[in-house]
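Apart from one protein chain that is not included, each protein chain of the complex appears where it belongs.
== chain A ==
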Amino acid sequence: MMNSIPIDWIWGLVGGLLIGTGGAVYLLANGRIMGASGILGGLVDRTGWDTWKERVVFLLGVFLLPIPLYPLYREVDTHVTGNWAVLIAAGLLVGIGTRFANGCTSGHGVCGISRFSLRGIVATVFYIIAGGVAVIIFRHLLGIV
């Protein structure tokens, strides 16, 4: 007998639908692409300074809405590494990489793939392969993460 579908997959699908609905609202209401790195990056390097209020309010929503949902979740633990060197290196790579590529998992992944964007698909292939390689090297070979 097949086991039932793991509950994590169902939560994943539900969460994904919420994420995509957020992207749909941002696109159809405000005419904007919901890309986290672009929204953040435009504030940091000031290229999006003319729309700073919209960006800050969006990020506030991302930051605040998980808080009332804590009771929903099995455990509020992100299991993040305590190794600051890893966190700093990873943060720098994510910051630099997403700005160079002009998008991350939300912009290239969710918003790009859903319109069959060549750039979104290529970006997603590269960051998934690179992520897989990082896990092989740092988990299986070096045992750091």
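One rule holds for everything that comes next: contacts are C-beta pairs under 8 Å (C-beta built on N, C-alpha and C of every residue); 3 or more make two chains touch, one makes a residue touch a chain; residues count from 1.
Everything that follows uses one rule, which is that contacts and distances are computed from a predicted model.
For the chain of the complex excluded from view, the name given in UniProt is "YeeE/YedE family protein" [choices: "YeeE/YedE family protein", "Xanthine dehydrogenase family protein subunit M", "ABC-2 type transport system ATP-binding protein" or "Branched-chain amino acid ABC transporter permease"]. Listed by residue number, the positions of chain A touching the unshown chain are 8-34, 36-37, 40-41, 44-45, 53-55, 57-67, 69-70, 72-73, 76-82, 84, 86-102, 104-106, 108-111, 113-115, 117-119, 122-124, 126-136, 138-140, 145.
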